[in-house]
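For reference, the structure is listed below as structure tokens.
Removed: one protein chain of the complex. Kept in place: all other protein chains.
Up next is subunit A:
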Amino acid sequence: MRLLENPSFSFIPNRKIGYLISGTLIVLSLLSFMTRGLEQGIDFLGGTEIVLENVGELDALEVRSALTQPLGGQPEVKTFGTTGLLIRTAADRDVDDLRRAILSEFEASFPEVTPQVVQTDVVGPRFAQDLQRGAIYSVLGALFVIFMYIMLRFEWRYGIGALAAITHDVIIVLGIFSMFQDLLPFSLQIDQAIIAAFLTIVGYSLNDTVVVFDRAREYLNLFKTDPYAEVMNRSINSTLSRTVVTSITTLIVTSILLFFGGDVLRGFSFALVLGVIIGTYSSVFVASPVVVELRNWLEDKDTKRKPARA
């Protein structure tokens, strides 16, 4: 079987279309950050999460209003799996107190169910601050190390191209998380696992980008007289079949994680699925065009400067 045998799409000549799509998505994402914000998990906010199993078909809203008084504030209540509920509260109380308060309220208000606590998760405010800091450091650190490596192995223009693609991917995936946070049947909270997913996306997107860059490095030596944009376009086309095949295998496994990986991993695998799609797109439509753009811009400057010197 062969997909995309000897393709010759005009990616670079039509890069404006890519800019339009990416620009729109980024603007939408930024708008969503401003208006809807991002829902942070207790990893970064601090608080207590208690997962109850065996609650049958209770309405999350009803449970929330029943628990508001005993918990001294409105908790968040979400469905967890088929017969579970996830209760999240910012109440600064001992987790054992909270658990007892919740269970006795269930006994009083919903005697028809016998809930069991299957997971409790407490993150103190100080710990949350540290986790937040760790997350920020790891994302910034990853971006820096990647930029340095690409710069050493290729040249600085490629480093910027790769960085642009990665930033593009992270903003858009975060934007989708922001836009869809209440619309999907599973939680899209930003927690430690999501940060790990983002770094994986970064790794994947980079993988794709580096393959194209590597081919460009080879072709530039091979076709020295051809215009730069054309060489870049040829590189994208030659590696296109590989790009698509790897995307397919990776999409297969990430979709499997999304559907069969269980409730705990739902948000994480959703981020990965989005990341694979957007990362593949960005290595073709963002990373390489940015390199071409930088090259053109510098050449323009050079040609402008040369007559002046002469």
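Quick notes on this structure:
Here is the rule we go by: a residue touches a chain if its C-beta (ideal position, glycine included) is under 8 Å from a C-beta of that chain, and two chains touch if they have at least 3 such contacts; residues count from 1.
Everything that follows uses one rule, which is that contacts and distances are computed from a predicted model.
UniProt lists the omitted chain of the complex under the protein name "Protein translocase subunit SecD" (options: "FAD-dependent oxidoreductase", "Ring-1,2-phenylacetyl-CoA epoxidase subunit PaaC", "Protein translocase subunit SecD" or "Glutamate synthase (NADPH), homotetrameric").
In the complete complex, the residue from A:I12, A:A165, A:L188 or A:V202 that touches the missing chain is A:V202. Checked against the full complex, the one of A:I12, A:I87 or A:L131 touching the unshown chain is A:L131.
Residue in contact with the omitted chain (choice from A:E57, A:D96, A:D182 or A:D302): A:D96. By the touch criterion stated above, the residues of subunit A touching the omitted chain are 1-3, 6, 51, 53, 70, 81, 93, 95-96, 101, 116-124, 126-127, 129-131, 133-135, 137-138, 141-142, 145-146, 149-150, 153, 192-193, 195-196, 199-200, 202-204, 206-207, 210-211, 213-215, 217-218, 238-239, 241-242, 245-246, 248-254, 256-257, 260-262, 264-265, 268-269, 272.
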